[in-house]
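Note that one protein chain of the assembly has been removed; the remaining protein chains are unaltered in position.
And then chain A:
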Amino acid sequence: MRGLLRFLARNYFILLFLLFEAISIGLLVNYNNFQRVKFFNSSNSLIASVYKSFNAVSSFFHLQQSNADLAQENARLRTMLEQYRQSTVAVDSTAIVAELTASDSVDLRYEFIPAKVINNSFVRQYNYITLSKGSDDGVKVDMGIIGPGGVVGIITSVSRHYATGPTILNKRWKVSAKIQNSNYFGSLAWDGQDPHYARLNEIPFHVQMAVGDTIVTSGFSDVFPEGVPIGTIETFDHASGRNFFAIKVKLLTNFANLSFVEIVKNNHLEELEQLQELNTDE
């Protein structure tokens, strides 16, 4: 016993070091279970309020760019609206407009909650975004985040006033995506190298595609509506010995300059989950 104590006393430095390293590595490895460590991340209100007060100053420097982005998105949406309006006029305007405006028949599948980005990283391997909307504003875990350029990320932790989660630039998160023209779908993931590019996997060789084709969300994941833009094809490669194309996608979202985003709320989620639960029971 005394020998053991003497051993501990003599080597306490190394033992303490190993203890701290073991704790660190343990935390690191278990961090995959995002929800379990809810408290120790940037949706924690103390940490988030530090980011928020700094952001109040720093966002002034981005105002011009944010305004330009928002104006551009506005213009895009206005064009789309005009296209819809013209197409309904061509068919039978009154009936469709009446149907759309009748309040009880409107069943919005997706709603959008605007939010301000108060912290966002893009230089690490696992990048996260923190937003200034929380459970008080109706934000829940597993809601998608969309920016002016398209898909940004997903929410994994929510506090009362803040929410945080991984962006596309996080090797732990993948998003179900498809090629807009051909409707073939695969999974889009980041390889941790360049924050401007991601990779689209699992697209078989017989699919026709061209450089510049748009990649959009597939709508299979309940998180994003179908057809939200993600990026465009930069290069694609038919590597020998592989079963799928290696597709490099240029992301449309500029993560270095992201100020305002929208959180996607899926109103059918509960219904969908109940339905899908029936399948797993049997």
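Worth a mention:
Keep this in mind: a contact is a pair of C-beta atoms (placed from the backbone, for glycine too) under 8 Å apart; a residue touches a chain by one contact, two chains touch by 3 or more; residues count from 1.
Just so we're on the same page, contacts and distances are computed from a predicted model.
Its record in UniProt calls the unshown chain "Rod shape-determining protein MreD", which is the match among "Rod shape-determining protein MreD", "YxlC family protein", "Putative membrane protein" or "ABC transporter permease".
Residue A:Pro195 is the one among A:Gly134, A:Pro195 or A:Gly231 that touches the chain missing from this view.
When the omitted chain is restored, the residue from A:Arg76, A:Arg109 or A:Arg124 that touches it is A:Arg124.
Interface note: of A:Leu27, A:Met80, A:Val211 or A:Leu275, the residue touching the hidden chain in the full complex is A:Leu27. Residues touching the missing chain, restricted to chain A, are 12-13, 16-17, 20-21, 23-29, 31, 37, 40-42, 44, 47, 50-51, 54, 121-126, 128, 164, 192-195, 256 (touch as defined at the top).
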